[in-house]
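The complex appears here without one of its protein chains, the remainder shown in place.
Chain nomenclature is as follows: A and B, assigned in order of appearance, with residue numbering initiated at 1 for each chain independently.
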Amino acid sequence: MEEGLLHAVQGFMYPNEVELQWSILIVLYPFTTGLVAGAFILASLERVFNVQAVKPTYRLALLSALAFLLVAPLPLQLHLGHPERSLEMYLTPHTSSAMAMFGFIYLWYLMGVLVLEIWLDYRKDMVLLARSETGWKKTLYRVLTLGVDNISEESLRIDDKLGRFITIVGIPSAFLLHGYVGFIFGSVKANPWWSTPVMPIVFLFSAIVSGIALVLLMYMLVCFLKGISIDMPCVDTIARYLMYAFLIDFSLEMLDLIHRIYEADESFKSLDFMAHTQLYTSQIIVQIIFGTIVPISMLAFIQVVKLSEAARKGIYVLAGLLTLMGIFAMRWNVVIGGQLFSKSFLGYTTYKMAFATKEGLLPAILLMILPFGILWVLVKVLPPFEEEKAAV
Amino acid sequence: MSSDRRDFVLTAGKLLVLTAPAAAYLEAVETGKAEEPAYKMAEHYWGMIVDVDKCIGCGNCVRACKTENDVPVEPYFFRTWVERYHVAEGAEHPDVDSPDGGYSGFPEKYAAGDGAKSFFVPKLCNQCAHSPCTQVCPVGATFESPDGAVLVDKSYCLGCRYCVQACPYGCRFIDPRTKTVDKCNLCYHRITKGLTTACCESCPTGARQLVDLKDPKDPVHDFLRDHKIQVLKPQLATGAKVYYNGLDGSVR
Partner (left out) sequence: MNRFLKDKEHLVRMAALFAVGVVLFLILKAVLVPKGFGVYGHYRAGALADNRVRAPRFAGRSACIECHTDERDAWKGGKHAGVGCEACHGALAKHAEDPSASNAFKPDPKTICFTCHLTNAAKPRKFPQIDPKNHFDGGACNGCHSPHAPDKEPKK
């Protein structure tokens, strides 16, 4: 095994650096939390700023956020050398560790924000379902409503007010959630590829971008599966937001890049070399060209040229997929890229992904399918669309 | 959490779950029974001197360390290792190698008299006083001991590898057998018994010397005064306590 690892090394690496520490699973982690934060922020737009156009996606966005949030800690858990000890993060959190604080932010965000907001928003539906359903389903909804059957005007008004409050608290929480993931990397002073104060902000905006793209795609997919017609003003608006968020994200990343190139400190030669070799495909081609410039151009094109509905839908699907790919590549380039060079700046290695091992591609793929399974269940239990509610 | 509240919660927890004798035993552990009577942590503060001009690259330290601390021999992991630098005049970057961490010495690779400057640099955990690795540990499984050694609690480590990322010197690795992090602990089991570290014991030239910065009789004080000392990567302000004499600017 070491033989193989050593062969991958060019130049000099400190001996212990030859093994890569963080695998593709750790790439999934910022990717999924990013989707969560982004989807939530999109949902909050409707609620706080009253953007009626995106209303049809409000509930779907919340459910998607929940589905991905439930999966987000799994890759971390799987990656640990001692998963059975992970509770220690909550028992004896080290306050100076970004990772320990993340545990609490995660719990807060899951329980204090997302679950509560969904619960409040769905309470009326759940009560109605508890009344109309029978058998185990009735019991399920009963439990979900905590046994309270009250949907009086006043109670719903209170729910709405509280829900609004939670959303307002939720926006900074979502910022915190993903900004913090950026901080986990951005605060590692030993690693110049990571260590930059803009890392949390770049992570945040790329999170928003990926979350919006996810909701856009999910909405179109669910409509397609259910045979509901797509609300065009809604997707047009979402696509516009996607473009704005993307522009900010891209500017920030370019700012960081230009800054690095201009300052050209001791680590620059090493990082520059990497971007031209090991990371060339994933960074320049996949992330920047096909994952950023192309989708931004497509979305910008729609703003200036009037296209048919069908063409717009096609472009949205394509742009959405490219965006997700680009953001995934960005996470990859941060997490994996940050480990391909030696902290001596004198050598490089490559990452060889395993397939059916604990940290291989297979579990990564399964972990990316899992949230869709969860979402499928959530949509069954908590139907997100008005049309269906009428049918109940 | 304030310590008062902690104590309260702890006490409450104990009363809840523990019988009296067990609680009494824990009381003893908590009030510092962990300290060995002969050794007083408060009276020591450990570090190391590495004299680059004396290192002959024999690899004794690497082998001794692996023997003393049961560091896996086969996979490519080291608590201490030796690097060979080769700096051609005017070259921007040095050529560095460390075949097998120096475990089997350094077969001659460069022609004598090629005009370049060449030397060995032993590396080990720098026992930083502001260590970036302990800072990021999410659970307190690695820490700076009161006597200045950076230690690992193997029974508490999650194996999240964040500390490995945070160490600027590449001194940490995951022990494949325990799946927990491992690193030089300055032979804590030796220095607390009055012995020197295994690497210093087996270093033939005195290129490495354990020092006790709190001991006024330790020759380290003269050494630090009489030599131009440098630590590795001073720009990262890690408070490294492995002091290098004769360190070339090309060393990373």
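Here is the rule we go by: a contact is a pair of C-beta atoms (placed from the backbone, for glycine too) under 8 Å apart; a residue touches a chain by one contact, two chains touch by 3 or more.
All values reported here derive from a predicted model rather than from experimental measurement.
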### Query
Of A:Ala8, A:Val48, A:Leu116 or A:Val169, which sits in contact with the chain we cannot see?
A:Leu116
### Message
I'm checking contacts with the chain that's been left out. Which of B:Val50, B:Cys160, B:Ile174 or B:Ala198 qualifies?
### Response
B:Ala198
### Task
Extract the touching residues of subunit A with respect to the undisplayed chain.
87, 90-92, 94-95, 111, 116, 119, 123, 145-148, 150, 152, 154-155, 158, 162
### Message
Take the complete complex as the reference. Which residues in subunit B touch the chain that isn't displayed?
### Response
3, 6, 9-10, 12-14, 16-17, 26, 29-32, 34-36, 41, 53-60, 64, 67-69, 84-86, 105-106, 108, 110-114, 118-120, 140-146, 149, 151-156, 185, 187-190, 192-193, 195-196, 198, 201-206
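Heads up, the rule we're going with is that only the chains that are shown with their structure count from here on.
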### Message
Using the touch definition from the top, list the residues of subunit A that touch subunit B in their complex.
### Response
1-2, 5-6, 12-19, 21-22, 76, 79-82, 85-86, 88-89, 91-94, 96-100, 103, 184, 187-191, 338-339, 342-346
### Query
What residues on subunit B touch subunit A, complex-wise?
74-78, 81, 83, 93-98, 101, 123, 132, 135-141, 156-162, 164-174, 178-180, 236, 252
